[in-house]
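And then subunit A:
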Amino acid sequence: MTHHLLSLIVGAPAAAALVLFSVPATEKLFVRIVALTGALISLAGSIAVLATYNLSEGGFQLRETYPLVPRLNISLSLAADGWSVALLLLTGLIIVAGVLASWTLENRQKEFFITLLILVAGVFGVFVAQDLFVFFLFYEIAVLPMYLLIGIWGSSHAITEGGPFKYIWKLFNIGDKQYAAMKLTLMLLVGSALILVGILAIYSNGGHTFDLFALAKAHYPHHMQLFAFVLLWVGFGSLAGVFPFHTWSPDGHASAPTAVSMLHAGVLMKLGAFGLIRVGMILLPDGAHFWAPFVGTVAVINIVYGALAAMHQKDFKYVVAYSSVSHMGVVMLGAATLNVLAWNGAVFQMVAHGVMTGLLFALVGHVYERSHTRDTQRMGGFATVMPGVATFFTIAVLSSLGLPGTAGFVAEFLVFLGAWHSAYSWWAVAGVVGAFVTAVYVLTIARRVFWGPPDPVKQFHELRDVRRTEWGALWILGAAIVVLGFWPGLISSHIDKATVANLQQVNGAAAVTLNDSGHATRSTVGWAKQSDAHRVRPSMMGSAPLHPSYALTRPMPAADRCRSAPPIQRAGSRAPDATTATVVMR
Partner candidate 1 sequence: MTTPMWALIAVFAPLASALLLAVLAPIRRRGGLAAAVSITFALASLVGAIFAVIGTLHAGGSDWTRSWLASGGALPLSVTFGVHVDGVSAPMLAVVALVATCVQLFSTGYLDDESSASRGRYFAYQSLFLFSMQLLVAAPNLLQLFFGWEIVGATSYLLIGYWYKKPSAARAAVKAFWVTKFADMGLLIGLVALFGFTGSFEWTAQLAPAAATAVTLLFVLAVMGKSAQFPLHVWLPDAMEGPTPVSALLHAATMVAAGVYLVVRAQPLFAQAPFTQHFLAYLGAGTALFAALLALVQTDLKRVLAYSTCSQLGYMLAALGAGSAFAGFFHLTTHAFFKALLFLAAGSVIHAVGSNEMSKMGGLWKKMPLTMLVFIAGAFSLAGFPGFAGFFSKDLIIDSLSEHHLWAPYAALLLGAFLTALYMGRAILLTFFGPHESHEAEHAHEPGWSMKLPLIVLALLSVGAGFFGGDLWHLASLTDYVHGVYHFRFGAVASVLALSGFVVAWVAWGKTREEPALARSLAAFANRAWVDRLYVFGYRAGLLLVSDVAAWIDRYIVDALVNVVGSFFLLGARRARRLQTGNVQDYLFAMSLGAIALAVWSIWR
Partner candidate 2 sequence: MTLTTCLILSAALFSVGLYGLLTRRHAVGILLSIEVMANAANLNFVAFAHYGGASWGQAFALFVLGLTVAEVAIGLALVMLLFRSHKDVLVDLANAFKH
């Protein structure tokens, strides 16, 4: 069984979708049960992967390979490492919660579930694909159904605003669900096109294979790396909501139906960040190192700017959507920092934010469904009539502002710790400020919507608390937030295992490249735990603590060299092995 665990996870939603084709739409209960079964199988599979993954061994496990197009070296190759384990679990949780949250959908429920399940099969596939071609295929499968899901099941919300672009706004019918669907799909497809170019560049420079392992061993010309990395950053970045390619996100998430927003903000945006790390950074380490300062700075803009923009919003869904933009900035910041702590944090944040934003969208969707408005200024006192929603909203809000005891804290804290160790310590400070701004607006919104006197003008007639299956969705996600907050070790050791291996790939290759050009020597790699008094850094902000990656990618100032002497090689620290990475700068 464990031999086919990954194909089971990917295949179950797809199979459920196929079964649904043959089920008459009038059998509502049966349709729902089939969809839920597909989702539950995937979740169970994900949990099984978490349980069976051999931590002491690490690396990629549960490998499966089926040849697809042998002449082009394309094969359906699946395997899971620690990151996949965590992200599979996230996807499983979100899809089950998503199916439960759309249990009572009235309009074309069967078709909705078919599309949703196909989409989620693609998501699962991306997280375990070990073949670049298949990776891209799954990526597209995950992105494209979104057009139908928003265009058919979405909600329109007229935005009447004047301003300098009034004409264009009228032209597009902004706020309309078709507009949102079109904008989202087009922006993401433009991104995909760039990714495709990047992938082809990697393919043709990496020995004409799509196998990710072989590609990781290959060495790419320096300039090609710099170029291809930008393509991948823009392409994957659009899906990850990177500034300034994020504007599909507020409109798209606001128009999308509940389950789709949950899935999209909860999981799909992570595909972007995951793709950038797995394809962009690991395969193209030179590109990653060269662009890291830029990528990190943009990520900081994401965090602060997204939070500020969210603060201004009056529309409930827009607030949550912009908060996603802000939180994805934390992921990107972690990715750009290129050290173990920050990458652990980035992947943890993918999970934490996924669960949290899934919960938020489930709740916002419920409130919208009941109150028929998204205008927070008209709401108030909802906690009285929907205490369950208010409670879970509070949990999500606390995770959003990074409160310890919730998953959000672990992730943000790891990223900030890592960022402080980069060459740009101010990233950490800016990130903390962003977290404060988040606290300001999420608390405001919670007060405005849920607290205060209940419905003074009696404008809401259908308000009621969540019922039956909807509780399931909330409990799953709410519990995940708290459990991961108190017990991060559940997935963090898996994540850490993969991070260490992957980062060795990135920093090892770059280190040797520069070694050849004679800038730095390997003896500076050791970053020992500086608890001894004599190793205390004499200055603080002025010279930021150097992480090995930065120590190696830039010429070391003499002062730093003195300071880190004597170079104590920590037992078990992972210095790159020169024999495994013989890089030549072409």
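Criterion applied: all candidates are chains of the complex that A comes from, given by their letters.
As a working rule, a residue touches a chain if its C-beta (ideal position, glycine included) is under 8 Å from a C-beta of that chain, and two chains touch if they have at least 3 such contacts; residues count from 1.
Keep in mind that what you see is a predicted model, and the values were worked out from it rather than measured.
The candidate from 1 or 2 that touches subunit A somewhere in this complex is 1. Put simply, subunit A touches candidate 1 in their complex at residues 161, 163-165, 168-169, 171-172, 174, 183, 186-187, 243-244, 246-248, 305, 308-309, 311-313, 339-341, 344, 381, 383-384, 394, 398, 401, 403-405, 409-410, 413-414, 416-418, 420-421, 425, 428-429, 432-433, 435-437, 439-441, 443-444, 447, 450-454, 488-489, 492-493, 496, 499-500, 503-504, 507, 525-527, 529-531, 533, 536-541, 545, 547-548, 570, 573-574.
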